[in-house]
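A single protein chain has been removed from this complex, and every other one stays in its place.
Every chain is named by a letter (A and B) in the order it is written, and numbering of its residues begins at 1.
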Amino acid sequence: MREFIEGSAAVARTIRMCKPGLISAYPITPQTHIGENLVQYIADGEMECEFVNSESEHSSASIILGASAVGVRAYNSTSSQGLLLMAEVLYSIAGMRLPLVLTCANRAVSSPINIWNDQQDSVTLRDSGWIQFYGETNQEVCDLHIQAYRIAEDRNVSLPVMVCMDGYTLTHAVEVIDIPEQEQVDRFLPPFKPLHVLDPKDPVSMGVLYDPASYTETRYAIHETMREVLEMIPKVSAEFKEIFGRESGGLIQEYKTKDADKVIVAMGSVVSTVKEAVDEMRDEGEKVGALKVITHRPLPSQALYNSLKHIPQIAVLDKSISLGAAGPLCMDIRSVFQGKDASPKISGFVAGLGGRDITKDTVREIFDRLSGDQVSDQFIGLDVEQVINAT
Amino acid sequence: MATKHLFASGHTACSGCGQSMAARLVVDAAGPNVIIANSTGCLEVFSNMYPRTAWEVPWIHSLFENPASVASGIEAGLRSMGKLDEIRVIAQGGDGSSADIGFQAISGMFERGHDVLYVCYDNGAYMNTGVQRSSQTPFDANTTTTPPGKKSFGKKQYQKNLVAIFAAHGIPYSATASVAFPTDVQRKVKKALDIRGPKFLQIFVPCPLGWRHDPGLTYEVARLAVETGLFPVVEYVDGELASARSISDPKPVEEYLKLQGRFRHLFSAPGGEEEIKKIQAIADGNIRKYGLVKEKPKKEPEKEPEEKPKEEEPKEEKEVAELKKFTLEELAKFDGKEDRPAYIAYKGKVYDVSEKVLWDDGDHLGLHEAGKDLTEEIGEAPHEEDNVLELPVVGELEG
Partner (left out) sequence: MLVPITAKPGTSRKNLTGSWRIMQKPHFLQKNCIACNRCLLICPEGCIEGDGKNTYHCDLDYCKGCGNCAAICPKDDIKMVPEETEL
């Protein structure tokens, strides 16, 4: 049913329909509304679920780890500093193959402290073994959560999934979202049957020490599973369309790229702005397009290559930066082409850090700069003077 | 009869490891319907290495500072499945995990009131990483990060009072125990697990490697820590001090310190004597604070020397006349059950054992029962009759 609802609240409604047995969360701007909505459902008896108010994100992540280990579907959400604080727990969760789902409401990381949106936080965890999705709209974000549980809990996968949504831009946007029916979710998402579980009836030790002779294979197994998940994601997205009636999720989405001379590759809500600019520029006769990366981990190299190989000039728009190198997405896109026949110009642009607005003009500027020399890490909209003169 | 331990042999703890003693005592007392969340540390490392584990119960290890939060999730997860009545949850770690890096998580777990027993195995240092100092390292102890030298006698700080800190969280039970008294460890684990809500148990476990003593001295070192007053064995129930194990024969701290290489510098370096006095002051402070040494009844002679002979005789007669007489049937009623006092008879006198830590509802270590004449049974006790003669007299046995 279509409702006019805040992004965070829509996520909470979606999670409610996924029927977790335990939620643990800790406040941090801008994702706090998700937890607040969920706990109100529980307080009003509209949701049967244990809610544990942890004393830090390190603990809230550990709490959902414990719950998943005894076979309970669990959920958590966080941002920025919270994500970084729970980082070692997230690595532990992936290593223990626990199928948890976590929302990351993307926010810049300290220091300096900045509570507005960029993607530095989730991108920092890209090596962790968590599957990572980036939603363009609140609709897609909600849909991705349902697909997340389905993929995570598949017994051939058993890996955790992080659904990333741009903080404030999406969390605090109030718009019309089609909230699914409980019956649709029940059809799509079977009850959780854990792969291994802590149970006195069949006691096992989890989290044992692995020495040099045995550790590598556990990491290889996750890496292999990630590869297998690349094939699974489009199938799950297709199944989702059958039951819920719309396209959502998947690996990537092409937007007017078939005959494009220039394409901007990006993740998250900024893709909407890029699409709008593309539409305007197309009307002006420019052959431009956008490519949305929905699944960042596992990296859909083959799909990316197939979509981009005929594009002569590719701009990657990163809302984060690997300081001292380049934007993480740019480095990933370049790696896709390594050793391949096609060899387009791939330029990396960094914009939107700390919530700095990316407008259609910003997008046009990127398309414009793409015509120049290939660059790796060009900051858009830099104004050093202004910051220095502020004192 | 084969004893099936829930912590199996074949683990790789050092010979004489106090923590391995305690870990087995805890899980055996807890029984098979338990889930354990363990921190990183010696116990985690020596109890398993893929594909082998010593644990016979469901067990999970994640990180160094999160056993309490993992256990919170396990407990809440079990609660959501309606299984908390059948399965108990234990979170455990060393002193490094519990008092330092994982302190916050325990505090959070206790504040939220999870039905979990937290066990801290206290060997006074980060042993697994090579004997570095924790906040529970004793004053003046030598660790690799508090080494003695020309300008140092070892750790400068005193220990946090963990059992009191956690009692102050308002949890129903917070206690200490020692591997020197293994039955007491198990009694406390069982008592704790019978309580619904958060519980804390700190178990004193010597580490032969870190403390530099012979592996065969673990038991004696643990016992001396208690007998000097340096490690009080206490119980807090609902935030109030409910019991403190008395020391019948207090020892000077030197007897404890001299057995351990980590205190050797106190006996050789200039100024060491003064330091030992400071450690004695810690022990004396504990003894005073918890009332660990009972005053022996004083003889009156010093007060009124001249009139005494006349007054004393009538007093003694009165005392004799006032001693209540018990028949064996009457004595049997004082069995310590259901809040009744616990009395025993020995060589014609009747003694009150109600307050004794090792008499639990009239049961002494599963070997002796209150409400009986135990004169014949003294031969089976590991202690001498002094332990009995010190007890408060409440009467005489008839016949």
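For this structure, a couple of remarks:
Heads up, the rule we're going with is that a contact is a pair of C-beta atoms (placed from the backbone, for glycine too) under 8 Å apart; a residue touches a chain by one contact, two chains touch by 3 or more.
Keep in mind the model is a prediction, meaning the values are calculated, not measured.
Across B:8, B:45, B:81 or B:323, the residue that sits in touch with the chain not pictured is B:8.
Within the complete assembly, A:217 is the residue of A:181, A:217, A:247 or A:383 that touches the hidden chain. Residue-wise, the contact with the chain that is not shown comes from B:218, picked out of B:159, B:218, B:260 or B:354. Along chain B, the points of touch with the absent chain fall at residues 1-3, 5, 7-13, 15-18, 20-21, 24-25, 47-48, 50-57, 179, 182-183, 186, 208, 214-220, 365, 367, 380-383. By the touch definition given at the top, chain A reaches the unshown chain through residues 95-97, 156, 158, 195-196, 203-206, 208, 217-218, 220-221, 224-225, 228.
Quick note on the criterion: only the chains that are shown with their structure count from here on.
We define each chain's centre as the mean of its Cα atoms; on that basis chain A and chain B are separated by 50 Å.
For chain B in complex with chain A, the touching residues are 32-35, 37, 44-45, 48-51, 53, 55-63, 65-66, 68-81, 87, 104-105, 107-108, 111-112.
Residues 21-22, 24, 48-50, 52-56, 58-60, 62-72, 74, 88-89, 92, 96, 198-200, 203-211, 214 of chain A are the ones touching chain B in the complex.
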